[in-house]
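Here the complex is missing one protein chain, while the rest keep their positions.
So that you can tell them apart, the chains are marked A, B, C, D and E in the order they are listed, and the count of residues begins at 1 in each.
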Amino acid sequence: KELGKFLESENARMRLQQSIHTFTDLCWDKCINKISNKIDRGEETCLTNCVERFLDTSLFIVKRLEETRKKL
Amino acid sequence: KELGKFLESENARMRLQQSIHTFTDLCWDKCINKISNKIDRGEETCLTNCVERFLDTSLFIVKRLEETRKKL
Amino acid sequence: KELGKFLESENARMRLQQSIHTFTDLCWDKCINKISNKIDRGEETCLTNCVERFLDTSLFIVKRLEETRKKL
Amino acid sequence: QVRNELALANAQELINKINEKCFSKCITKPGNKLDSSEQTCVAKCMDRYMEAWNIVSRAYISRVQRESQGESL
Amino acid sequence: QVRNELALANAQELINKINEKCFSKCITKPGNKLDSSEQTCVAKCMDRYMEAWNIVSRAYISRVQRESQGESL
Partner (left out) sequence: QVRNELALANAQELINKINEKCFSKCITKPGNKLDSSEQTCVAKCMDRYMEAWNIVSRAYISRVQRESQGESL
């Protein structure tokens, strides 16, 4: 039982890390054009907003799908 | 045995659905440029032809590979 | 034991083939622009260099990561 | 139960694809919030993607049926 | 048998890649049928992809061999 709990939390950790890889890949392409000596303020804001807006889009889609299903 | 048959048909159904996701992804990029209020006739024809031509290409490649192998 | 060895070598063979597919995909996009009647000298050199430089990049990254870790 | 899991996986995959395609089409410069024009765009894009998914399904299933009839002739 | 399955998986993956790359290069505007100029393009593209696959294989295997000799020196 303890082992099951441990494995489950490791599983959650793995999914979290996989999401971070996916978002970094996506937001890197959207926000980073030129490789400079440091990520500047504009790029940093873009990266943070990119993650937030992607998750907003995700929630928006799921919510809208559920509303459509209720209307049926 | 009944279970085996059931699982096999579910497996086929899953592969079918996976193909539909793959084709929608591919043909969306090829046929849909602007998001409008409805998919128009031109876009619909493009989507249908895209699926058909992709499968034609697939068959063409396999057939040609087999002919090459026979010549060896 | 013999089976274990056999399966392991098959596994290595599979990873090798998978890498070849990945590199062909990547280097095709980088080196082949127009479909002509044969791959010309320039394209062939580009493909070979593409594989070599990709592996160099890989080694460079791993080496640099290790150096960074030692400094910590 | 297997069928339910399958339907769920299918819906999940559809949501993921819509998310990916519509985020890339509608949110070109991610700002402080999902503004109303972006929301309208995502809503329309989502409807179009599901329409496209239906058209593709019909085309593919009808092709599979034609091919399997051809085989049995 | 394991080896046969491996060869099959390898051939399948090659066919998938050719399909993807050559469809995108040769069928820019999908029409009512795969016309003869598209077929010619797919045939050439397919030969070129397999040539490229051979060049990449040689380059990669020769590198792996050089690296493993370097290690044993």
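By our rule, contacts are C-beta pairs under 8 Å (C-beta built on N, C-alpha and C of every residue); 3 or more make two chains touch, one makes a residue touch a chain.
Here the structure is a predicted model, which means the values were calculated and not measured.
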Visible chains in contact with the missing one: A, C
Positions on chain A contacted by the hidden chain, ascending: 6-7, 10, 13-14, 16-21, 23-25, 27-28, 31-32, 35-39, 43-44, 47-48, 51-52, 55
Touching residues on chain C - with respect to the absent chain: 26, 30-31, 46, 49-50, 52-54, 56-58, 60-62, 64-65
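Operating definition for what follows: only the chains that are shown with their structure count from here on.
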Distance-maximising chain from chain A - centres being C-alpha averages: E
Comparison of B-D and A-D (more C-beta pairs in contact): B-D
Whole-Å gap between the CA centroids of chain A and chain B: 29
Distance between the centres, which are taken as Cα means, of chain E and chain C, whole angstrom: 14
Set of chain C residues in contact with two or more other chains: none
Two or more partner chains touched - positions in chain D: 26
Contacting chain pairs - touch in the sense defined above: A-D, B-D, B-E, C-E
